[in-house]
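The structure's right below; bear with me while I get my questions together.
Note that one protein chain of the assembly has been removed; the remaining protein chains are unaltered in position.
Our next item is subunit A:
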Amino acid sequence: MIEIKDIYKSFSGNDVLQGISGKFEEGVTNLIIGGSGSGKTTLLKCMVGLHQPDSGSVLYDGRDFTPMTYEQRIEVRKEIGMLFQGSALFDSMTVEENIMFPLNMFTDQSRKEKLERVDFCLERVNLAGKNKLFPAELSGGMKKRVGIARAISMNPKYLFCDEPNSGLDPKTSIVIDELIQEITEEYKTTTIVVTHDMNSVMGIGDYILFLHEGKKFWEGSNKEIAHTDIQELNDFVFASRFMKAAKDKF
């Protein structure tokens, strides 16, 4: 479980996060949603330590991450897997080398064991046999799946996904969402997905935290979201005519 308490973050006097708190349980897909500039990616970066919050704390199963030393953070980070918005695959390495990279760095497994793990991860994301391809040879959806395979290669306890559906067609987006949900349930990871994709919200949002202008406006599940009367949330979730019509029918 990951808990955030009263997170504040500002950049050059601009308050991006203003006292965000929340609890993200393991084995369920937790979503952080909000419009562009609402602070969701900044919150994610504060959680993983890419940004240092001005105040507040991030607890990984009770371990306060914010005041940790560099060496202590490394130990927590070994338990983290992250899928980046642009996949962030190392473009000088093949798919196999990308997935094997954390294994090479942090394990003493034999080459055979590592290759088996790579094959397992690739099979898990339905990319078996694509070991020798370079990132430049992959489609957007395939890159995301390799990103997931790399993220799960070390059996992470915590999985972070930054806009996993951005730039993907609706069908591929659903495949990625389902994959994230399956992995979360299968490995009991604490999964946090930052998104503004409404299909994801309705499809996999077990717990949703809605941010608006740097503040937490609402939290709940995808079942509850249709019944809320918070104006900002309704404006965001049901912005399109289609979603508005769906809500009216619901």
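Side notes on the structure shown:
The rule we apply is simple: a contact is a pair of C-beta atoms (placed from the backbone, for glycine too) under 8 Å apart; a residue touches a chain by one contact, two chains touch by 3 or more; residues count from 1.
The working rule: contacts and distances are computed from a predicted model.
The complex includes a chain that is not drawn, and of the options "PaaC protein", "Amino acid dehydrogenase", "ABC transporter permease" or "Ubiquinone biosynthesis protein UbiU" the UniProt name matching it is "ABC transporter permease". Touching the chain that is not shown, out of A:31, A:48, A:152 or A:180: A:48 (per the contact rule at the top). Touch with the chain omitted from the figure is made, among A:16, A:80, A:176 or A:209, by A:80. Residue-level contact of subunit A with the missing chain is found at 48-50, 70, 73-75, 77-78, 80, 82, 84-86, 88-91, 101-102, 104-106, 154, 160.
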